[in-house]
Structure formats: structure tokens, C-alpha cells
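Missing here is one protein chain; the remaining ones are kept as they sit in the complex.
Just so it is clear, A and B label the chains in written order, and each chain counts residues from 1 on its own.
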Amino acid sequence: MNRFLWPLIIVAGLIVFLVMGLRHGDPRALPSPFIGKAAPEFELPTLKNPEVRIGKQNLLGQYSIVNVWATWCVMCRAEHGFLMDLAASRTIPIYGINWRDSRPDAIRWLDELGDPYIASAFDADGRVGIDWGVYGAPETFLVDPGGTVIYKHLGPLDADIWQREFVARMNSRGAGT
Amino acid sequence: MRRYIAVMLLALAASAAFAIDEEKRFDDPAMQARYEKLIAEVRCLQCQNQSIKDSNVTLAADLRREIARMIDEGQTDEEIAEFLVTRYGEFALYRPRTTGKTLVLWLAPFLLVLFGGLALVRIVRHRMSLPIDDEPAEEA
Partner (left out) sequence: MLPEVGQFALILALSLAICQSVLPLVGAHRGDAAMMRVGRTAATGQFVFLAVAFACLVWAFLSDDFSVLYVANHSQLSLPTMYKVSAVWGAHEGSLLLWILILAAWTVAVARFSGDLPEAFSARVIGVLGFLSVGFLLFAILTSNPFDRLVPAAADGGDLNPLLQDPGLAIHPPLLYIGYVGFSVAFAFAIAAMLSGDLDRTWAKWTRPWTTLAWMFLTLGIALGSWWAYYELGWGGWWFWDAVENASFMPWLIGTALIHSLAVTERRGLFKSWTLLLAITAFSLSLLGTFLVRSGIIVSVHAFATDPTRGFFILSFLAVVVIGALALYAWRAPSLDSDAGFGLLSRETFLLLNNVLFVVATALVLIGTLSPLVIEMATGGKISIGPPWFNVAFLVPTLPLVILLGMGMHAAWRKQPAQPWARVLRIPAIVAVVLGVVIPLFIYGRISILLFVGCAAAAWILVSSLIPIVRSLRREKGSAGITRAALGMSVAHFGMGLFVIGVTIVSAFGVESDRALQPGQSIEVAGHEFEMKELRNVQGPNFSAIEAVVDIRKDGDFIATVRPQKRQYLVQKSPMTEAGIHPGLDKDLFVALGDQLGNGAWSVRIQYKPMIRFIWLGALVMALGGIIAVSDRRYRVKATARDAVPDTVTGTGEATA
């Protein structure tokens, strides 16, 4: 073969690769390393009632979602309406992790806007956030009855994403919501 | 060749010997140096492309605090790297760890220079065997 064809072959390969790269999606989205693995253990006081503590054991036994939120997070306010709807439909328990927030501010926020959470864990210093690999609010984890993380969504939830990413995954595992 | 690699690794070490002086994290200079080297190599995941050393966002500060705690507890650099990778993936580290995938990356410079050198040797040998024009050689 004409050895002068090599540059062309190499470049053609590079271009194919770049096309695939373009279709690959948002380069900033970080897949959670926990997908398919056990959710991290944690134990924190609840937001509204510091004497009551919740942890991973609260999640076991059914599908649940863990939503990381904060009052300083603009997108959390955007998804709040959907979370309220989801809670009202009683399809799945929603647990919150209130991340790096001020307790009085957070309580007031929930009082004003409504509380979709069974309970919110209060993660004052962010350690549990780090343990869950959280790097930007809102983040929502789908956890199966055995405590394995099925999926993590970065950014605000809406009905469309809920159906496409969360319900679809639960259905494919035979949860039948 | 081995000496070459040794020099390169020395470069690695030398570049880390940046005399930095951070706010009262550790009294022990060795631990302080470890701390500074580590935070320079951990990516700030909330940012677009900065280390947690250079970034001021909350996550960066939190991660710096955790790393300092782990150094204090006596964990090794590998254990700290493992902690971060378990939670955030390999992406969290700026220096790719030497695993199977990344070994190729670390060897790439030497392999490429080697390959280039071989190509060069072939070309020069070929040209040496050809007649040189009889135009007089000129000064540089």
C-alpha cells in the first residue's frame, strides 16, 4: 500500500473518534462511581428534629430517592415543585440531604415552599456529601431496596427526566411503579 | 535509558518541591509538604479546571479539610487517593494513577521519542548512502 496514505487513514480515524465524542454528551457530567455499588453508610441528625437521627438503614426495604438540596441552590428551587408533586403521588419515599446549609434557613424554606421529604438529613459540614460524591446541588440518587445505588441525576428533576431515567430503570428491574 | 527515566522522575520530584507555605495546617513540615502536594493534584469538581489548592469554592475547602484530616490520622497518599477515587472517580485526580490504563500514558513520551529516533536513524542512514551534490559545502 502507498505509505503516503497513512496520514489520511490516521486522520480519518481521528475524525470518526471526534464524531463519537460529540455524540457522547456533556463533558462536565461526572458519572457516579457508586452506580451499581452499595450506597454509602451515613448517620446524621434530621433537619427539623436534631435528636432524631437517620441513616442508610432508613432507605432499605423499598426503592427510595435521596435528593441533595440547599437553600443557596437556585436549581433546587426550580425542581422543588416537581418534588412536591412526586411526594403527593406517594409513589416513592423521598429523603433529603440538606447540604452545607443553615438550619433555620432550611427549615424556613421548607415551611414556605412545602416539605416533600420523609425526612432531611442535616449535613452541616458536607462530610456526608463528600461520602456520596456530591459536587453540585441538586443531585438525586435512586436507591434500590437492597441499598444499591441504581442511578444518579445531576441537576434539577422534572417529570420528563423522572420518567425517562428513574421510572424506566425501576421498571426494568421489575419494580412496577 | 534508565538514567533518562531517573532524570525525568527527578523532574517530577523537583517540580513538587515548590516552596509553599500555607495557613497553619500542620506543624510538621513533612506533613505540610504532603498536604500541599496532594491538594495541588486534586481537581476541584465544582470548577471547570482547577485544583482544590487554587479554588475558593466550598467543595474545595471541604476537600482540603478532609485531606488534612486524613493526613493527621496517618493515612497514606494511596489511601487518600483511594478515598477520593471511590467517591468521585479517577477524574478527581490530576495525576493519573499508575494503573493498567494509565501506564500507557506515562510511557507514551518515551515510546514516542524511541519511535521517532528509530525513524530518524533509518532516514539518516539512507541519506548517508546517497551521493552528496558536488556544490561546495558552505559555512553555516
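Here is the rule we go by: a contact is a pair of C-beta atoms (placed from the backbone, for glycine too) under 8 Å apart; a residue touches a chain by one contact, two chains touch by 3 or more.
Everything numeric in this text was worked out from a predicted model, so none of it was measured.
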List the chain B residues touching the unshown chain?
7-8, 10-12, 14-15, 17-23, 41, 43, 48-51, 54, 56, 89-96, 101-102, 105-106, 108-110, 112-113, 116-117, 119-120, 123-124, 127-133, 135, 137-140
Quickly run down the residues of chain A that touch the omitted chain.
2, 4-5, 7-8, 11-12, 15, 17-24, 26-28, 30-31
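The definition used in the following text is that only the chains that are shown with their structure count from here on.
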Between the Cα centroids of chain A and chain B the separation in whole angstrom comes to 32
Name, in rising order, each residue of chain B that touches chain A in their complex.
45-46, 48, 58-59, 62-63, 65-66, 85-89, 91
In the complex, the residues of chain A that touch chain B are 28, 30-33, 40, 100, 125-127, 129-133, 135-136
